[in-house]
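With one protein chain removed, the remaining protein chains of the complex are shown where they sit.
So, subunit A:
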Amino acid sequence: MSPSALRPATAPAGAAPDAAQPAALRERLASHIQRRGALAVLVLMVAIASATSDTFPTWSNISSILGNNAFVWLLALGMTFVILTGGIDLSVGSLYALGGVLGAYGAHAGGTWLAIVLPLAVGAVWGSVQGLLVSRAGMAPFIVTLAGLLGARGLLQALTDEGATTYLVPPGAAFRSLGEGTWTPVLIVAALFVLGALLLTRTRFGATVTALGGNESAATLMGLPVARTKVLVYVLSATLAAAAGALGSARLGSGVTTIGVGYELTAIASVVIGGTLLTGGSGSIGGTASGVLVLAVIHNLIDHYFSQYGSAFTDTVNGAFLAVVVLAQTLLSRTRQTD
């Protein structure tokens, strides 16, 4: 939670010159595992599952993995940017639900355009308030977005008369086609992930995000627009969460008020599994894509092999998996810093 600026400076790489060669190799290896570990695990899991199970590699199973979950993965995309700056966004689960209700309301009241614009606008405003509180008032992201989690849920309850009113997307509305089938959701989400990756690696904004997560005071001293970038990161995350919710409502056909509880935790877990450091400054969108897929495949496999234990078993495995990944990452990044 503490900004990385408060961390004591790590001792300068004090490796003796003769030990530098193997150290560099080890460092490179560790960095590789950290960046591509999730992808390797994903490939391994898919290979083993395809070889040992008849049902896993079928199209109906794969399309259920992809189509049913794809929109939720957008939360992890936005979360990656926030975590790269060293922050965290706990409000995305509530905003996902809020976006769903707003999307359904928009489709019901004004058609497809309102259904798309309304959630995006509310998400952007919500995110900018959170971002301003974090960057200008200097409040801890954890607490600001925790309040955001409560507040967005409250707003959602107020909009739906305490969950009594459910807004339906009119059958046959053009908005519905955004969420139908397998390919439409997957293509939308894949396109946004590609855009996100380009934004992070090819633009000035992306470079600033990484720089400010690495060392905020250095970024400030270099004259980078730290405050503005921080606000934008929270705007991005909240807008994506609301948009994901709206697309989810297009798939489900209504704004479900009880949805989204705990989604922020899954998003954080996906980002961390994908190799992005929670301290900020290092990570990738590709890693997050691998992270969300790893969790989705685990979920699917458990449903197949251990269905008698139900979702409780999935939670247990997810928690243990996250602990192992974080442990491995900590060890790897320690090797990289040679401390």
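In this text, a contact is a pair of C-beta atoms (placed from the backbone, for glycine too) under 8 Å apart; a residue touches a chain by one contact, two chains touch by 3 or more; residues count from 1.
Here, contacts and distances are computed from a predicted model.
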Among "YCII-related domain-containing protein", "Ribulose 1,5-bisphosphate synthetase/thiazole synthase", "RNA polymerase sigma factor" or "ABC transporter permease", UniProt-listed name of the chain not shown: "ABC transporter permease"
Selected from A:Ala173, A:Ala227 or A:Leu265 as touching the chain missing from the view: A:Leu265
Residues in subunit A touching the chain absent from view: 1-2, 8, 88, 133, 137-140, 142-144, 146-151, 153-158, 162, 265, 268-269, 272, 278-279, 309-320, 322-323, 326-327, 330-331
